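Just one protein chain is left out here, and the rest sit where they should.
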Amino acid sequence: MKNFRSDNEAPVNPVILAAIQNANQGFSESYGYDQWSLQLNERFQQLFECWCEVLPLTTGTAANSIATALMAPPYGAVYCHPQAHILVDECGAPGFFSGGAGLIPVAGADGKIDANTLTETLRNSGHHGEHELLPSAISITQCSEAGTVYSLAELKAIKAIADKHDLALHMDGARFANALVSQNISPAQATWQAGVDLMSLGATKNGAMMAEALIIFNPKFNKEIRRWRKRSGHLVSKMRFISAQLLAYLDNDLWLQLARHANQQAADFAEGVSQKAELLYPVSANEVFCRLPITKIEQLEQHGYLFHRWPGTKDVIRLVFSHATTPEATQQLINATIK
Amino acid sequence: MKNFRSDNEAPVNPVILAAIQNANQGFSESYGYDQWSLQLNERFQQLFECWCEVLPLTTGTAANSIATALMAPPYGAVYCHPQAHILVDECGAPGFFSGGAGLIPVAGADGKIDANTLTETLRNSGHHGEHELLPSAISITQCSEAGTVYSLAELKAIKAIADKHDLALHMDGARFANALVSQNISPAQATWQAGVDLMSLGATKNGAMMAEALIIFNPKFNKEIRRWRKRSGHLVSKMRFISAQLLAYLDNDLWLQLARHANQQAADFAEGVSQKAELLYPVSANEVFCRLPITKIEQLEQHGYLFHRWPGTKDVIRLVFSHATTPEATQQLINATIK
Amino acid sequence: MKNFRSDNEAPVNPVILAAIQNANQGFSESYGYDQWSLQLNERFQQLFECWCEVLPLTTGTAANSIATALMAPPYGAVYCHPQAHILVDECGAPGFFSGGAGLIPVAGADGKIDANTLTETLRNSGHHGEHELLPSAISITQCSEAGTVYSLAELKAIKAIADKHDLALHMDGARFANALVSQNISPAQATWQAGVDLMSLGATKNGAMMAEALIIFNPKFNKEIRRWRKRSGHLVSKMRFISAQLLAYLDNDLWLQLARHANQQAADFAEGVSQKAELLYPVSANEVFCRLPITKIEQLEQHGYLFHRWPGTKDVIRLVFSHATTPEATQQLINATIK
Partner (left out) sequence: MKNFRSDNEAPVNPVILAAIQNANQGFSESYGYDQWSLQLNERFQQLFECWCEVLPLTTGTAANSIATALMAPPYGAVYCHPQAHILVDECGAPGFFSGGAGLIPVAGADGKIDANTLTETLRNSGHHGEHELLPSAISITQCSEAGTVYSLAELKAIKAIADKHDLALHMDGARFANALVSQNISPAQATWQAGVDLMSLGATKNGAMMAEALIIFNPKFNKEIRRWRKRSGHLVSKMRFISAQLLAYLDNDLWLQLARHANQQAADFAEGVSQKAELLYPVSANEVFCRLPITKIEQLEQHGYLFHRWPGTKDVIRLVFSHATTPEATQQLINATIK
C-alpha cells in the first residue's frame, strides 16, 4: 500500500459496506422517507446536542454549493481562504447554485483566514452601495486545505467579525472528523457553540462510499432545502443507501476511530521525517505538506509511492493518510523518505 | 410484497450489490480514473455499436438537466410532453442547469408527443426573432410517463421534425431497458439509429442502487461534460462504485432480463384485470394506469397494497412492476383487484 | 400617418421631450441621487395614496423580470396567461433573472386568466413536494395582451385565490394608463387596493422616450431592489433623464390625457368598422384585434397601412392606437377598412 494521494482513493470501511448491504431489505420508501433517512435528524440532534436539520447528499460540492445558495443571495459575497475548495476546486459550483454570488479570497497563514485581514477586507467593503456585492457569509474549511485546524479561539475571532457584519458562518467539514479528534472537543463545541450556522459534513473521505450531509444549525437557513437538493439533481431515489452509511458512520463512534487512526499515521510520519523534511504547516490532522529534495521526490515516485506534487511549487508534496492506511505502510514511507 | 408504488422503492439486485462489494478492493483512483469507470466508454460503445461518450451520474434529474444545458442555450426552448418528468417532476432543474431555458409543452395521446401538434407548435414559433426563445431541442421519454413506448415510426416522425428545425433530440431513458425489451430491437436501433443525440440512461429503477448515465451519441454535444458534472456537484469522488453498477447492469444482459421480468408482471396484471378495470393506456412496459371503482381502490389500500392515486383524477391508480416483483405478488394483486 | 403597428413606434410626446431637455442643467448627481430621481417615491406615493417604492428603469422586460425575481425563488412557479408578454415575448428573461423559476400558463377568455381555471390548476399543484416548483406568484397584464381590461371584480377573484395559496400578485402595467382611464377608477383602486403587490408601470408606449418603473406596494418585496437593478445592468448613470420623463408623465395628468386620447381612437375605430369587421375581443383600451377578409387586409397593406397580422391566424390583424394617432388618421383608417 503505497497510495498517499488522497483519502478519496481509500476503500469503503467494511462496517459501512455492511450497513449498505443490510439496508437492502426488500422494498422501502424512496426519496428520503425510508426508515434510515427518517432517523437522521434525531441521530444528528443527539450527536450535536441541539436542534439541527440534516440533508443527506452524495458529494461535498453539493453540500457546499447548497449552503452557499442558502447563505448568499445572487448579489452576495462569501469570504473564504484563497486555497478554499469552494474557490479553487469546485469549477464554480457555488457561483452556479447561488446564481452568481462572488467568492472573495481572504488570505491567512497555514491555510486559515486571518481575522485581521478579514476585518480589513470588510472595512473596505460596503461603502459603495448597490455597485458592490452584499457581504453575506464567511466560509471556513475545517480541517483547512492545508491540513491545519482552526482553534476555538480562532473560530471565536471569526465569529465575532461575522456577527459584527451580519454574516452567516459556514464550515466546510469535508474532513470534520479529523479536526474533531485533533482538538478533543465535542461536535457541539466545534460547531454551533462556536457560531457555525451551517456545516458540510463529509464522510466519504473517512470511510464511507458516498455520503455527505448538509447540516443546518441556524433555523434561519432552513429554507426549502429539499427543493434546492431536488432542483440540483441531488435527490437520490434510493436514499436509504446514503442514510445507512451516515448512521453506521456515527454508530459506536466509528467516524472518530477512523479519523483518529488517520491522524495518527500523519503524526507518525511527520515525526519520523522531521529531521529530513521541511513541514510547511503544523500537522494537526491527516495531511502532511512537506518540502523534499527533488531527487528524493523522484526516487519515491520511482518506488511506486503515490502523492501529489503541489501545484505552484517545485519541491513540495502533499501526503494524505486515511482510515485505511496501515501503520506498516506509514513506516515504510517514513523509511523511504528518510533513508 | 404488496408494494406497487414505484420501481424506485425496489431493492438492489444482488448481482449489482455484489459488484459494488467487489469494487471495494483497496485503494483506487478517484474521480473517474479507476479501472471500472475507464471501461465505460468502450463497454457502451460495444453495446450501442457506435462512438459514444458516457458520463456516469447518480440521478436521472442530473442526466436530464446536464443534457438540457448541452442542447439548449439559456435563451433556448425545449419541447416536451405536458407530463414529461423534466417539466413537472424536477422542480425546475433543467431551467436551473441551462440558465433559464424554457420547456414548452406539446400534447399528445398516451403520454407521447404528437408529431402533428409538434409541427403546428413549431410553425407558430420563430417568427418573432429575439423576443422569443430559440427553438433548440425536443425531449422525449422512453418509456413515456404513461408507461407507453414510442414506436420506431413515431421516433422517425419526430426526428424528421427535429431535423427540419435543427433541433437536438434527447431521450429520457429512465426506463429505457423496459422500452427496449418491449420493442425487441437493439440499443442502436432504439437510439442513435433513430436519431437520438443524447440519452439519459437509467439503471436505478431497474435494479441498481444509484447509477444513471448521460450518453452522448452526437459529438456535437460532447462539450465540457465533465465540467458540467463537477459544477453541479455530481462528480462523485469514489466513482468506481457507480461505474461498477453500470458494468454489472449490462453484463450478461442483466438489464434486459430484469426489465423483461418487470414488463411481464405488468402484462400479466393487465391481462388479468382486463375485464374489471379500464386501462388508460396501452401496457407496453412495466407501468399500468387503470381506472377502478373508488370502493375497490379503498379496499386495496385497506389490504395493504401500495400504489399512487393519480393526481387530477378520482379513480385512477398507477401500478409499477419491478425487477423485484414476484409473480406471486402479481397474481395476488390480480386476485385482489378482480374479486 | 398610417402606422398602427405599435405604440412603441410612436414619437415622444413634446412635453416629455422638453422635460428631458430641462433636466440637462449642468452637473448633477448620478445613479439616482439627482433631484429628479429623489422626488419619485414621494410623487408616486401621492399618486397611489400609499407607501410605495419606485425603481425607474428603461424597459418593461427589466421591470417584469426583476419583479419575478423578487416574487419567485429559483424553484418557484409564476402563473400567467398563455399570451402573457412575460411568457411569450421576453426571450426567457423572467427565468433568467429568477434563476430558473417556471412560468405556468393558465388559460382564460379575452386574454385574461380565468379564475376557475386558476383554481383548478392550483388544486392540482403542490401535492408532490420538492419534485414540483413552489407556487409563488400570479402575474396579470393590465391591459391584457388582447387589449382587454380586468374588472375590479375579476381582480378581486384572482386576489382571493392568491391569498388562499399565499401567492404574490404582480401586474404588468405596460399599458396601465390605458386600463385606468378605461375603468375610470383611481390608481389606488386599480392596484394595491385590489391586492396588487408589485407593478411594472410603463410610460414608453404612452408618450415617454424610455421610462418604465417597478413599483413595490407590499414592503415584503422591497428587498435589495437596487442591487437587482445594478446586477442586471439596469442602473443608468445619468438617471435624471429617466426620472424627469416619469415626473413629466404624471404632471397635470398628462399620462391620463394621452391614454384617453389613444383609447378614444380605438373606440372610434371599433365603432366605425363594427358592421364590417369581427372584433375578437371587447375593445376597452387602445388595441383592436379584428378579423377581415384577406383581400381587405392585403388592400390596406398596399395602401401603406402598417399593422400586425396576428401569428397563428390567417385573417386577424392587430391595430394599436397611440397618444400620437390623430383623429384624422383614425377616420382614414376606418374609411379604408369599411369601403
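Think of it as A, B and C in the order they're written, each chain with its own count starting at 1.
The definition used in the following text is that a residue touches a chain if its C-beta (ideal position, glycine included) is under 8 Å from a C-beta of that chain, and two chains touch if they have at least 3 such contacts.
Keep in mind that this is a model prediction, so the values were computed, not measured.
Between the chain not shown and the residues C:Glu90, C:Asp114 or C:Asp172, the one that touches is C:Glu90. Listed residues A:Val12, A:Leu55 or A:Ala101: the one in touch with the omitted chain is A:Ala101.
Looking at B:His170, B:Lys205 or B:Arg229, the residue that reaches the missing chain in the full complex is B:Arg229.
Considering A:Phe4, A:Phe27, A:Tyr75 or A:Phe176, the position touching the chain not shown turns out to be A:Tyr75 (whole complex).
The missing chain lies against chain A, touching residues 74-75, 88-92, 95-96, 99-103, 124, 127-128, 130-133, 311-312. Even with one chain removed from view, chain B keeps its contact list with that chain: residues 73-75, 99-100, 129-131, 134, 224, 226-231, 235. Although one chain is not shown, part of chain C still touches it, namely residues 1, 3, 6, 8-12, 17, 20-21, 24-31, 57-59, 61-63, 65, 90-93, 96-97, 204-205, 209-210, 227, 230-238, 241, 324.
Here is the rule we use: only the chains that are shown with their structure count from here on.
One simple way to say how far apart two chains are is to compare their mean CA positions; for chain B and chain C this gives 41 Å.
Remark: chain A and chain C have CA centroids separated by 50 Å (rounded to whole angstrom). Taking each chain's centre as the mean of its C-alpha atoms, chain A lies 34 Å from chain B. Counting partners per residue, chain B has 90-92, 96 as the residues that reach two or more other chains.
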